[in-house]
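All protein chains of the complex are present and in place, except for one that has been dropped.
Letters are used for the chains, namely A and B, taken in the order the chains are written, and counting of residues starts over at 1 for each.
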Amino acid sequence: MRNFSTWQNTSEKPKRLGNFVVMGLLILYSFIALGPLLLMVVGSFRTSSAIFTNPLGFEWPPSVQSFVKAWDQAHFSVYFLNSILVTVSSVLISTSVSVLAAYALARSRARSMRILEATFLSGLMLPIQLAIVPIFHLLDGFNMIDSLPGLILVYSAAGIPFSVFVLVAFFRQLPEDLEEASVIDGASAFRRFWSVMVPLVRPAIAAVAIFRFVPVWNDFLYPLILLRSSNHYTLPVGLASFFGQYQTDWSLLFAGLVITTLPLIILFLLASKQVIAGLTAGMGK
Amino acid sequence: MKRSRLVAGAVLLATLAPTLYTTSAHADTETTLNVWSWRPEDASAYKDIFAVYEAAHPNIKVNFQTYVATQYPQILTTGLTGKNGPDIVQTQAYGRLQPFVLGGNLVPLNGKVSGLSNIATANLGGSSGHIDGKIYGVPFATQTIQMFYNKDIFAKYNLSVPKTWANFIKNNDTLKKAGVIPMSVGAKDTFLLPLISEAFTSAVYGGPAFERDVLSGNKTFEDPLYVKAISTFADMKEYMPDNVVGVSYSDSQTLFISERAAMFPGGSFELGFFQAQNPNLKIGTFQIPPPPGSASKTGLTPTYVDGSWSLNAKSTNQAAALNLLRWMASQQFGQLFSNKLSQMSPIRGVTFINPLLAQMAANAKRYPAPYLLIADFRWAAPTGTDIMAPGLQKLFLGTTNPAQLATALQTGISTWFKPKK
Partner (left out) sequence: MRKAPPSGPHTRKGGVRLSRSASFYFVLPAVLIFGVFILYPMFMAFSYAFFEWHGTARGAFHGIGNFITLFTREPYKTDVPRAFSHNILIFGAEMILQNTIGLGIAYALHNLKRGKRFFQTLYTLPYLVSSIVIGYLWTLMLSSTFGPVNRLLEIIGLDKFALPWLGDPRTAIWVLILVVTWQWIGFPVLLYGAALGGVPADLEEAASIDGANRRQRFFAVTLPLIMPAVTTVSVLGFIGAMEAFALPYALGGSTGSPAGSTDVLSLVFYRVAFESGDSNGTGISSALATLLFIFIFGASVLATGIMRRREENRT
């Protein structure tokens, strides 16, 4: 950040107090953000019976039996790989086709493109619970039930509305004269797109990717209905199996959740680095 | 750029995926039967049970799959209407079975499964089509509704199992004064409230006799006895945890398991769970004696069918599946089921080794009653439970009273219910 030392010094004392208060509020909210999640992590190191008899207690020593049970008995090792495959593939596909489409939609004034944009947006509003049965029948017709590629294609398609929506907004913000230089150089549309525009919306791409990655990684409805064999299942399906009709194995569920959420945290740390790197490098050009 | 390599890699993986993950096909005569259920908590027990069948039938493999209960209706819809669906499915009872009957997704079993004659006709009601009366499944469990109590707490305060209403109230007062929560009920989650209330109300309005009267039109739900039944339940609020509407179902289970509450009104499905979570808990059960002025002189045990095992009309292994279904109507299966899951099989001749289960079943046999709302009033919208579940909660919130609730129930079901004179 630039340092405007000359005029800033005059208002430094109240500013320092202001900073202190702000930091205090940020830290306070951190506790609120974390609170329930800590409950979850603690619960994963206890047994379900213990949780039922004493919901807020803790027993020493911590028990890792739930983690072991989730990984082995509940096949989380297999589900983990499937989740990675399905989520990475579908986010890659939906993000790449969406970046392409968003660029065209942002740069074009044609009526057809406006209609297309509205159509993409409409996909965002489709209630998932409603769509699942026709999607099932569609895949059933292609004989793609219980196939991971089928699931990947559905997720890719489902990610397009959101990705296009966010990326179009960012593309539109970029002034057209930035591409002028490369037009004069005689670059093709794709060249312009790839070399000039994409690096500039890198933060937006990272944001879109992470905010598609999370719902796909955590979604259990589509895999539950579109997959059949247990060796195709993804992590959330495994988690769903811990929910009994009347009684839930909370410790096992929490352990499964910790396993499921950890990669997301790591991914988010990496992706937000991209976003911030993009902020300080990209837009500052 | 790194990106294109990633994309290429992903595409490669995606195309390889089918080959990496295909299940190996069994070339010879081995048949795999897919059985679906909504009870994940029973998964391991069923695997053991089906292992017995597999041992006796070497070329049959039973693939038992469970699905989370909240999404099960969707799963069943897609499973039964698509290709490569399951062979045998667990179906819900009474009104919840009908969408699949009407849709033609299930095979009628009359005359095909001899074991059905080993099941009391009353217990087949939950597995039948409402309109055509045919049987579409083999009922797998009956559940009873009663009061569970903590024997140690009762002993500590010198309480005995109440045989009269006065005794029951006295027990509650003693417990309350001693600082123990007399009855553990959670009114935050509405779906079980009708069931819980039935433990109190059935004997007041007179169970089977009332059912006959309502179905024939001689009485309605606005009958003074039914209103009295509802208000009996409402009056129990003072013996329930504070802020009962804020107590969740899970909380109420915890209160009983952790011995902070002395009694728990609920279904027989709770037994196995309580005993598993706290093996030291000494549990007993009793029928709640009705107050004076009630239709019945003794407590009753409302009973209902939990669900059935049905045959998918589109199954590609009809013959083999039917054989398995026949076995699931046999005493051997019923006995394994009751032993492993501590639940009541409706098949005659099954003995319950869990003494509490045996006691509950004996009560149900001696003092039977229907779980009226789901047995007879779930055929169209609004269902009896649709109205009573939030209605009972409103009762505890104080925004409605027993007479108003009874009227609301009658008005609601009258939109589709026509008594059979």
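What we mean here is this: a contact is a pair of C-beta atoms (placed from the backbone, for glycine too) under 8 Å apart; a residue touches a chain by one contact, two chains touch by 3 or more.
All figures in this text were calculated on a predicted structure; none of them were measured in a lab.
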Exercise for review: For the chain that's not shown, point to the residue among B:H57, B:K151, B:K176 or B:K394 touching it.
Suggested key: B:K394
Exercise for review: Consider the whole complex, including the chain that is not shown, and state which of A:A50, A:L148, A:V166 or A:L252 touches that chain.
Suggested key: A:V166
Revision key, fill the gap. For chain A, residues touching the missing partner are 1-2, 4, 7, 22, 25-26, 29-30, 32-37, 39-40, 55-56, 93-94, 96-98, 100-101, 103-105, 107-110, 113, 116, 118-131, 133-135, 137-138, 153-154, 156-158, 160-162, 164-166, 169-170, 172-173, 175-179, 189-190, 193, 203-204, 207, 210-211, 214, 218, 220, 236, 239, 243, 250, 253-254, 257, 260-261, 264-265, 268-269, 272-273, 275-276, 278-280, 283-285
Review point. Residues on chain B that touch the omitted chain in the whole complex?
Key: 70, 73-74, 77, 80-81, 95-96, 98-105, 187-191, 241-248, 250-251, 254-255, 378-383, 386, 389-390, 393-394, 397, 399, 412, 415
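By our rule, only the chains that are shown with their structure count from here on.
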**Study point:** Rounded Å distance, chain A centre to chain B centre (Cα mean)
**Key:** 38
Practice item. Report the residues of chain B in contact with chain A in the complex, numbered from low to high. Key: 6-7, 10-11, 13-15, 17-18, 21, 23, 38-41, 43, 65-71, 74-75, 77-78, 81-84, 249-250, 253-254, 257-258, 269-270, 273, 276-278
Check your understanding: For chain A, which residues are in contact with chain B within the complex?
Key -> 48-49, 52-55, 82, 85, 88-89, 92-93, 96, 129, 132-133, 136-137, 140, 143, 145-149, 152, 220-221, 224-225, 228-232, 240-249
